[in-house]
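With one protein chain held back, the other chains of the complex are shown just where they sit.
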């Protein structure tokens, strides 16, 4: 039963390595999330908890790979941008794509209880995600990619907000759809304002802009540490890129401490603080540091 | 904020489609499972429950894709063989590799409690898996691939069984390793027999041969249905392939009912029977049939 | 001016290796041959000399690679089938595709004078060819590929033969095209027969079936040697494959001597005989054997 007679089959593995010195975007997409949202009765058009769960899963992926420059999530998708010089798994496509998909999935399930226990929402069946890797050779292409995703959430969220308000007001889904056919952004803004008294620009920024995740130095517990920080900003204009130069340029000075301010209450931050507390309390002494972040509550 | 200005970035997606009419093997591999096993105190060299959990996850993948001809699991890996003519996702590599990895991961987590609750073993941190796709152009190449994996489990399990018996008898890990250096299979058999009274061939067949999963027609609950059935057999010789012609030849008659016999108590079978019972009891009337298999216990 | 500072750029070379154990078809296609035929006033619908020149170029490629099982040419294209086990250039795609294209091109130009001097036809500008590599996993797929090309020459040649006879009879190109619109094969056969007294099946078989090139053992000059032999046969039915088992099965007995018979006067054969004569006459003593086949006439 010698292995050797069969080992030739290894030669059939063809491991594509992604072009060096180009940005690698790995984008995660929920499989059949329309049904998953319905079965779990997520709020429409946005379920804050479900989005925060996505953010916790995105945080987990970014904690695992320190070569991710920026993460961006909206709806049931998340994009992770690996730096040009990233050498993870020697840039092997299969490894990268499958591992990010798997890690995101397991983190999503792992954090479920943390997010949904207060709503007593049990997971009826396990979610899954696919992933793809896309290369961008220039910084401009990368920015345009991220702009594309942020423009997408704007278009969809404006539509969905108007749609579900129309439905809430009594229209059937079909009638609401018909009402919106051919309307421009300005029309939808007008419907929201005149019919429902809603100023779209006052809608929660996370719904309108999606969530940006960046690794930042923060002051936590009296000392400077690396946290994955959520931001809710426009990234299409130049301001974002001027404010966070380290995204495009690894060598940009990033030792300035980032002030968490009002983001301190974001679940992503609360979780990292809690893990730190537990670690300090010596509860996890035996665990390697990096992985401890994922340990379940001791409760 | 028009999408159109940025949409050109979609052109950078390069979707490789796997060569038609060749076997696609997607192999899942545990990431850092050495540590995962230690943290969760899995038995060595084999933890029956942990292997059954792998089998439940493998079953879930095979329920999702009816184009998988055979699944094969051993240790922390699982291979899924998609038929030559499989058209799933138009054979797109990224989609296939990432989705199988994600689905296997979520199923592994989802079934954890079912397997480990009796041992009161909580998941300390979420596991993850990577995946790769490999093409095999001929039936012979495919058989050699599966033989390679089964020969691998034999070699490893014989080694590990001897190693951990030596350790249990008082040797340090280092001394056990030294004792086994350069030994042949016959030497290890001899150590097991003379020193520990163990006839290796009487070790549980699942440990020695791994688990084969096949879709079969079975009699369950008085009617014929398609079940994912676990087998523990040699697949290197011809006998297996003669007995199960439908693996290589989709058109081979498969309407003969497969007798579950002693496999009736396998967790993979028990689970499918239980889901069926629940479905019959009308508990899942509203759920689409295929997905119901993954619903959590009603308890 | 150290190389080392720049050598990292080599890492950007991504050499795809073609899947092992599958048939590799490299197909050559003339670039802009419509114009090339017009400029050189090739006969329509078929120019025997031009086709023989293609055959000489095809022969040259097959002499260079002993891993080609069969060559097939028609119109301005030529297919070369590398055996499943071919290891040429480690099956690197770029190398294989570019080198076959280059070699075919140079052979086409090199043999030009041999073919066209009698017609005093000078090459007005150099021709060029592109190439692609396609993998076929099974023998059946490969046979279907070759059948596809041979069915293609049938369809095109029947059309072209009818078209150019109509034009020769006085119709404009446009009128001939209109006359043939929507006609079936049987209609074209009927036009040829009733209007021009031509029985299509009596047209030269090379025009109707294309040219097959096989490496064969022949008796030349009193001893058995390997020649590239042209055949003009149907390869869609089974007869061809029964008669030439070595095409699909490298191990099939091929030491039977192939009788050239009426093919002795084919330019491809005449050329190989002539090279042999010259070699025997000691004219090429200093040249390596393989390459000598391409030496120009001593005249």
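Points to keep in mind about this one:
A, B and C are the chain letters, set down in written order, and residue numbers restart from 1 in every chain.
Note that in this section contacts are C-beta pairs under 8 Å (C-beta built on N, C-alpha and C of every residue); 3 or more make two chains touch, one makes a residue touch a chain.
From a predicted model like this one, the values you see are computed outputs, not experimental measurements.
Touching the chain that is not shown, out of C:93, C:179 or C:263: C:93 (per the contact rule at the top). In the complete complex, the residue from C:31, C:119, C:178 or C:243 that touches the missing chain is C:31. When the full complex is taken into account, the listed residue touching the unshown chain is C:135, out of C:135, C:176 or C:214. When the whole complex is considered, the residue among C:67, C:152, C:177 or C:233 that touches the unshown chain is C:152.
What subunit A contributes to its contact with the hidden chain is residues 19-22, 84, 135, 137-138, 141. Looking at subunit B, the residues touching the absent chain are 11-12, 14, 16-17, 19-21.
Interface residues of subunit C facing the missing partner chain: 1-3, 5-10, 12-16, 31, 35, 39, 93-95, 97-107, 109-110, 122-136, 141, 144-145, 147-148, 151-152, 154-155, 185, 236, 287-288, 291, 294-296.
Please note the rule applied: only the chains that are shown with their structure count from here on.
Averaged Cα coordinates give subunit A a centre that lies 30 Å from the centre of subunit B.
Chain centres here are Cα averages; for subunit B and subunit C they lie 49 Å apart. Residue positions 135, 141 of subunit B each touch two or more of the other chains.
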